[in-house]
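Here it is, the structure in full.
Removed: one protein chain of the complex. Kept in place: all other protein chains.
Think of it as A and B in the order they're written, each chain with its own count starting at 1.
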């Protein structure tokens, strides 16, 4: 899903969702979309931000437990960018 | 914060008050930043004074006069006489109102306006030379700078804009009379817009273009619609010829000489020659090296997603920051630069920049062509609707052209649109929103479109892509 929506390097999401992702420090290209054809919604972005924040704040085991979510997995770079914003 | 009596300081210094610069300055001031805008010439830049606005005013005037004079089929009989000096005055009135408006808006938003030419002293100050003799200069130090110095028309060897009969687009837009014969060098959008204006005002127009078609960069079938119409207006095209020189003719006019790649020469008699072969960014008169900046080989300042140059606190927006050299691209960059300086999470993350050409008919494009979509790895489907099947187009008397919508087959996402036809410049707005929103073809067709409008053609093209068109046959 995330792959098809990132075809040609493009993310299909409304400008407001893209801006929200920047605000929350989420890499929108890695968010899996729940909208039509995999469009990334505001809610998807918020959920990604929450699961990242949760992941970075808690033990590794917990983030492993979320592995089933696949595309919503957190990469190290983004984790650090979220942390930076939180400071 | 006055630092000395000849030196002032500002949080944000904007150089150039075109659509890139003045928008950046207003947005910066709206964000509470102490902002200074330096302009050496006229508020509104090329766009308001010598570009978008004056050209569109003449296009309206020429269209009205031409259409009214050619509407016997509609039962309208008229023989309009155009007084070019009068049309120019009307155009000047619009320009004055708009440039005055820009000045007022800057002031009302709290932007400090400085008249003069800025050059960098180092990476945190500029010298501003005030116009006119003995006006002196001042130093302005800045925390952030936005370079928005725009572009100027390119010259070609043998044609000096200082010569009386050699016109830049700016000169052409200031003429007080319609020349009997005009040679236009260059069939890009500026050349084509102005050729159309003059042809409609009864000038004999000859277009000389080095390449082999009009409007390079546009798809063949789009360009063809404009070229066909231009030919029917009497414009005489010569492709594959480069203008080499001009000289005085025997008849009081001039002669423009051209050459093909093979060295074949031709000459065209005219009264004036308009050279519209492109524009170059204004980055050579700023002492950029003092600020640690170096333009690329094309003269542009390269910038990142935040409109930032290689020097972190210096931004570049508008024509100096690269293609497409369009007013609205510059304004967008200006807003983003101002917001980034203000600490907002702004970025140049738009999916597409629409572009319009105000020829007859107009062109409006946004996003990817079918070919570009393929290159990007999409599997495009395409839908088309010709304006000669549109009830609204028929009732406007303008049925040339079509709407094409490009989408990704698998997801249905709208990727691009190419419109050539009446009001194409306006119609493209809906397609741009569809692209930015991540709308699918189905989203477009599910949206009710008013009848009878040209915008219905966007819906019809989307339906055609889905194999569901009502007003054309689906194949």
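The criterion applied here is as follows: a contact is a pair of C-beta atoms (placed from the backbone, for glycine too) under 8 Å apart; a residue touches a chain by one contact, two chains touch by 3 or more.
All values reported here derive from a predicted model rather than from experimental measurement.
The residue from B:42, B:82, B:129 or B:154 that touches the chain not shown here is B:82.
Within the whole complex, the absent chain has one touching residue among B:144, B:181, B:279 or B:392, and that is B:392. Only one of B:130, B:290, B:313 or B:328 touches the absent chain when the whole complex is considered: B:328. Summarising the interface, subunit A meets the missing chain with residues 14-16, 18-19.
Against the chain not displayed here, subunit B makes contact via residues 19, 23, 26-27, 30, 47-48, 52-53, 56-57, 59-61, 64-65, 67-69, 71-90, 94, 97-98, 101, 105, 108, 326-329, 331-332, 335, 350, 352-356, 364, 389, 391-392, 394-397, 423, 425-430, 432-434, 436-437, 439, 443-444, 446-456, 458, 468, 470-471, 473-474.
Everything below uses one rule, namely that only the chains that are shown with their structure count from here on.
Per-chain Cα centroids separate subunit A from subunit B by 37 Å.
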